[in-house]
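Of the protein chains in this complex, one is absent; all others appear in place.
Then we have chain A:
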Amino acid sequence: MKRRDFLQMAGMGLGAGLLAQVPLIGNAIPIETPWYTIDVTKKKELADAALNAARSKGATYTDVRIGRYLNQFIITREDKVENIVNTESYGIGIRVIAGGSWGFASTDKMDKDSIAKTAALAVAIAKENARLLTTPVELAPQKGYGEVSWKAPIERNAFDVPVKEKADLLLSVNDAALKGGANYIGSYMFLVNEQKYFASSDGSYIDQDIHRIWPTFQITKIDAATGKFETRNALSAPRGMGYEYLMPRESDKIKGVTTLYRNRYDMLEDARQGAAQVGEKMKAKSVEPGKYDLILDPSHLWLTIHESVGHPTELDRVLGYEANFAGTSFLTLDKWQSKNFNFGSPLVNIVADKTQPGSLGAVGYDDEGVGTQKWDLIKNGVLVNYQTIRDQAHIIGLNHSQGCCYAQGWGDVQFQRMPNVSLQPGAGKLSPAEMIKNVEKGIFIAGDGSFSIDQQRYNFQFGGQLYYEIKNGQIVGMLKDVAYQSNTQEFWNSCKAIADESDYRLGGSFFDGKGQPSQSSAVSHGSSTARFNGVNVINTARKI
């Protein structure tokens, strides 16, 4: 049986599109369960049992992750709450180096005897693997932090908000869309709390509490006479925040042809606008293919940054560790070594940042106990750095990890995952409205849509949610059937303007997949609105 069947079987059925993205981790727990945390003294005891057992079996390094992962998914369509799913997963993952090789094993049997057996299994696997090694694992040095903790700076724990309040919000969103002329709407709320405890033979005992939230919807409008339909998805972003994200604030709204949101999201307003816009989309002009200047809103641009900058600067891809699945990278080491590889125009400054408050990637320490950091990837258009972890840092001459290690749960082995990767705002004062004034023939795109990129991250194609035609400095109406195709280096070199800091916003992915077996991670990407000149736009309308 496949995961899809199991989700249906267990009454956890989600919309087909979302289903594919949602990892099923853990066990359903009742709505009424208090959101307790495991006592840190107990976690330390269990972690020490694992560390000692692994050392006694011959491990030269061990790290232990004790995780309690809580999810709540609320799923509605039209006037119905389809499902409320609470899941909890608690267990331990033990990673060791023995015979120079990695080994990993995990269990949800949390007694000391089972933990010791699991540690022994991890060591046995490492020793079995050692015969297939070419060089032993080399770890960048990392000092132990002793006993420390980190908590996400949330204002209101979304798990403490009564389920009824959350379901009622979604139903009112659905009602607003249906009253606005939509035929169908599915609305969803995904909440995540990772309670992670990390301990290592380096002497770290790190307790962390991480929160994420993603409210979203899809509105559909149908023209029964022609049999045509259009959809419009929410312009929200998944965030590393509490329920405060869903408490609207006028100062966090950017008004324009559509309202866009900074650090607070007005889901009702977005649904009302979405219902009106999906109607406009039905009547919109089909785009004339050709070259356009694109004005890309942060609610759209985050995904282009993710795919064309985030993934190719992952050092494990550059080195070939993902060659069989996610792929490699065009940003080969020689380009970085040259110190003059022209990734983008001089305006383009892109940073990696695991510390940004409210972002999906923000933590105090990564999943191999390295304190998180912020660093440059692209400086004035030139490739200057990658993203890496302890066993690969030495390859780019670093004597420390950049803290990019992550596992989706206690049962999965940690590996290199993307930090938040964000385009820095332009230095001079510039608003999106001023930017549009100078565009002769262009398209303003908001919201993320279809996305696809090759395995070395050269050639990409992106769609969006809303496309507005710009003629002689004015938005003149809506377009449809739009997608743009470009090459990463050409695209970032065509970046001719970036709005200032006042326009800066975060977008992000809740379910970024990588690895075999595949694991999900959540990551944010910030930017201000940016202009890209002369990008190739295709028309995606077909007849079947």
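Couple of notes before you dig in:
We adopt the following convention: a residue touches a chain if its C-beta (ideal position, glycine included) is under 8 Å from a C-beta of that chain, and two chains touch if they have at least 3 such contacts; residues count from 1.
Rule of thumb we're sticking to: contacts and distances are computed from a predicted model.
One subunit of the complex is not drawn; among "Putative Zn-dependent protease", "Branched-chain amino acid ABC transporter permease", "ATP phosphoribosyltransferase" or "PASTA domain-containing protein", its UniProt record names it "Putative Zn-dependent protease". Of the options A:191, A:315, A:453 or A:522, the residue whose C-beta touches the omitted chain is A:453. Only one residue from A:238, A:298 or A:463 touches the chain missing from this view: A:463. Note that of A:40, A:84 or A:161, the residue touching the chain absent from this view is A:84. In the full complex, chain A touches the omitted chain through residues 1-2, 4-6, 8-12, 16, 20, 27-32, 80-85, 87, 101-106, 108, 121, 125, 128-129, 131-135, 163, 167, 183-184, 220, 222, 224-229, 231, 319-325, 327-328, 330, 332, 411, 413, 415, 450-459, 461, 463, 481, 483, 485, 487, 516-517, 536, 538, 540-544.
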